[in-house]
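A single protein chain has been omitted; all remaining protein chains appear in their positions.
Just so it is clear, A, B and C label the chains in written order, and each chain counts residues from 1 on its own.
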Amino acid sequence: MTARVGVVTFPGSLDDGDAARAVRISGAEPVRLWHGDPSLHGVDAVVLPGGFSYGDYLRCGAIARFAPVMETIVDAAQGGLPVLGICNGFQILCEAHLLPGALTRNQHLHFRNRDQILRIESVGTAWTNAFQPGQEVLIPVKNGEGCYVADTATLDQLEAEGRVVARYIGGNPNGSQRDIAAITNAAGNVVGIMPHPEHAVEALTGPSLDGLGFFTSVLKHLVGAPA
Amino acid sequence: MTTHPDPVRDTPEAYSAPAQPAEPSPAEPAYTATAPAPQPATADWTDGVDTVQRANGTSGELQPYTELGLRDDEYDRIRQILGRRPTQSELAMYSIMWSEHCSYKSSKVHLRQFGEKAPHSDRLLAGIGENAGVVQISADLAVTFKVESHNHPSFVEPYQGAATGVGGIVRDILAMGARPVAVMDPLRFGAADHPDTARVLTGVVAGVGGYGNCLGLPNIGGELVFDPSYQGNPLLNALCLGVLPVDRLQNKAAAGPGNVVVLMGAKTGRDGIGGVSVLASATFDEGSEARRPAVQVGDPFTEKLLIEACLELYDGQLVVGIQDLGGAGLTCALTETAAAAGTGMRVWLERVPLREPSMDPHEILASESQERMLLVVEPDKLDAVLKTCEKWGVLATAIGEVTAPEPDGRPGRLLITWQDHLVVDVPPGSLVDDGPVYARPMREPADLILLQADRAETLPRPADPEALRETVLRMIASPNLADKTWVTEQYDRYVLGNTVLAQPEDGGVIRIDERTGLGVALSVDGNGRYARLDPYNGTKLALAEAYRNVAVTGATPIAVTNCLNFGSPEDPGVMWQFAEAVRGLADGCLELGIPVTGGNVSFYNQTGAAPIHPTPVVGVLGVLDNVADRVPMGFVPRPGGDHDQIYLLGE
Amino acid sequence: MPRVVVDVMLKPEILDPQGQAVANALPRLGVSDVASVRIGRRIEIDFTGEPDLDRAREIADKLLANPVIEDFTVRLVEADETADARS
Partner (left out) sequence: MPRVVVDVMLKPEILDPQGQAVANALPRLGVSDVASVRIGRRIEIDFTGEPDLDRAREIADKLLANPVIEDFTVRLVEADETADARS
């Protein structure tokens, strides 16, 4: 049976179609979820896509956190449902307190879009088990508020527990503390990542195929490979 | 030095151009940086609104038409059309629709060459005269594209000016039934090291990025040129590309008497009504100018919802006609939709949702508030339309209905009431189609001969390797040739997942059909310095460059759009440059065998009496049957160590 | 040492998409008695010596606000006061 991976559309979501395409290319069935519908329609995992939910006018992700679908997702995530937040999705996960810390304005104050090398630091999550530890991957970043911040205690804890999932290599594009590009919760089922793996799944349109690993990881995870 | 005779005279003698006093209208009218002229003491607007009935009884009342940019003969013609003086609201509407920006009164006589010289094309589903040209690219798919300017606002408030420039062209594309899928941004700024360039450039780039990124439209190319001639008048041109199934093509005609007229999107506020604020009623206190913002603020989030809601309406076949609200707001949308169908329209203006309740009828009609569309809907589909809008959180309000043409077959009339007072009663076509047309005087600029005499051959040439090296280094360090990454990094080029080529490639390539690989290539180019030296060949050169840039991606060029940025048309030298540029583009298109499908004219780009370099910007669109066959710019290393041969084509 | 606070708000007639987005989100938090929300910037300036209001006004006019679309006010606030009041 093919896995069903939900992709949430908030008003202002932009990369939702791309996330659904990536799910399809990885071999799963994408299921579109609507912000106003609290039901997850029985999906096996959820992607919160990139974009500017609600215009990102107050703080990125601040308003989306209160969407009806998010209440269900927060509960399900606490129960172990794999959830991947990409860019705006990462911001929403932080705002919803599923992940610690916050994403703030890029330190150079500009939106930045570039092809970025990341090092996968943790392969123990539901979304990264298909990578090798320390593997370097090429994935586009594109964000205006991607600078990850948290207090020192939180950062130290993330490091100590192996919850820094990916780091920027060869230049930090937004000033993130400790070059953090992606983190996970303690259980490893919820991952937030600032770069866009869904834009690195086709040779024609992406800088690499490295993004596919995130989506195949969750399939592996769902068929029972230990996370 | 030659003086060209007026080539065309198709309007009554009174409306062909004599040497006339300067018009106050700037290129993008209704937009003013400075406070409008004080209201003439003679105007006596009483407490209430200026109704048709009142206008009938006060035919001698003086009206501030000069301050609104209308000439004596234009005002007389309005009175002749109406058989009375116009009401305040009508005067505002005529001043807007007969402005250079909306009526193309100085450019029309030249632009018609694009139609006359156009090579035949079976692909063209909609051409000049529509919101944007539509070109068929397969049995069931079409694309639409157009480039427009938002130059003056981008100088005063660079971020918002640029942002709303992108927003405006996106709505043009949306109105054709298309999903917007990419943008491009040809830009011109003053000298790179001028302090004000830092303000304008950073603001404009952030605005183009801020709006486009937030809409989820990949930016696939553009231009960045520095030249002192743009110091006080930068150019922000924005191009948008859209895709539609052939059978989803929309049009703006308000057909079908009894159909409902729906205003959709943002609330209407006092945005950009500076141009008509001389009509403010006498009860307005001093300082009321402060309440009339000349710059609009964009709301890309609302526009994104507008796009999704409109596409759902099209797919449900819920609309008969649709028109975006741009620079001329409701005035333009109401008159153009009615005129296109030959119908009349009845509008209850107090139903328009307002951001500020105290607005007067003429302000509502002139408002340039962004993120709005006008729909024509069959009554039994109204509920479904409102429901779709509600789903997306977009405001939609029935504000009027389509009425029948006159019994004798003449077009219907546009009747607008404000709380049961009739404030507008006009034939819509008189605003849209019967505006003044001028064949303005033209003269080759006096300095052209000298400019042309100063030839490149007289420049010192590098004589030895060291000098050559130094020249090359100087060139690649010059702002116009240097790396553009600082700009392009601020734009999302990945969103939607169909960008096959983007910066720094010569042309952008977008995949249109994921199953077949069908796609299009686009390039926009212009060269103001060349056009200054020779506007005819300079424009051909811009066309040829865009054509080549598209061709080298592997695409077959099939259609052209353009944005003609010039100084004041009242300057015979500028008018000559304009005429030469249009002639060059039309001839070039004929030679290359591709049609101009649409475009935009921006006049009055000058600082004081000094015009910018004539800057025709030309966009060319090509088709690729399979985007996998695209040819990127870089030489790709061959597997197995085989070497490629390199050839130089051309002279 | 007192600090200078510059408040920059969009002019009342200018569209405020941010404020609008927040106002639209409030009903979901169970708040129904808010008529309008406007969002602007608060800028706190600390001078090395005596706070200089005129200087601050000049900075606001040239750098912090665009007078075409924004209004600003400049005032003195006790520094520790603002910090203390924060929750």
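In this section, a residue touches a chain if its C-beta (ideal position, glycine included) is under 8 Å from a C-beta of that chain, and two chains touch if they have at least 3 such contacts.
Nothing here was measured: the structure is a model prediction, and the numbers come from that model.
S.K.: Report, in label order, the displayed chains that the undisplayed chain touches.
M.R.: Across the whole assembly, the hidden chain touches A, C.
S.K.: Touching residues of chain A against the unshown chain: what are they?
M.R.: Contact residues on chain A toward the absent chain are 58-59, 62-63, 66, 94-95, 100-102, 104-109, 149-151, 175.
S.K.: Which positions on chain C touch the chain that was left off?
M.R.: 7-9, 12, 19, 22, 25-26, 29, 31, 33-49, 52, 55, 57-59, 62-64, 71-75, 82, 85-87
Keep in mind that, in the parts below, only the chains that are shown with their structure count from here on.
S.K.: Please work out the Cα centroid separation of chain A and chain C, and write it as a whole number of Å.
M.R.: Their C-alpha centroids are separated by 33 Å.
S.K.: How big is the gap, in whole Å, between where the Cα atoms of chain A centre and where those of chain B centre?
M.R.: Between these chains, centre-to-centre, one finds 39 Å.
S.K.: Could you list the positions in chain A whose residues touch two or more of the other chains?
M.R.: 54-55, 57
S.K.: Provide the list of chain B residues touching at least two other chains, using ranges where the numbers run on.
M.R.: Only 299, 301-302, 393 qualify.
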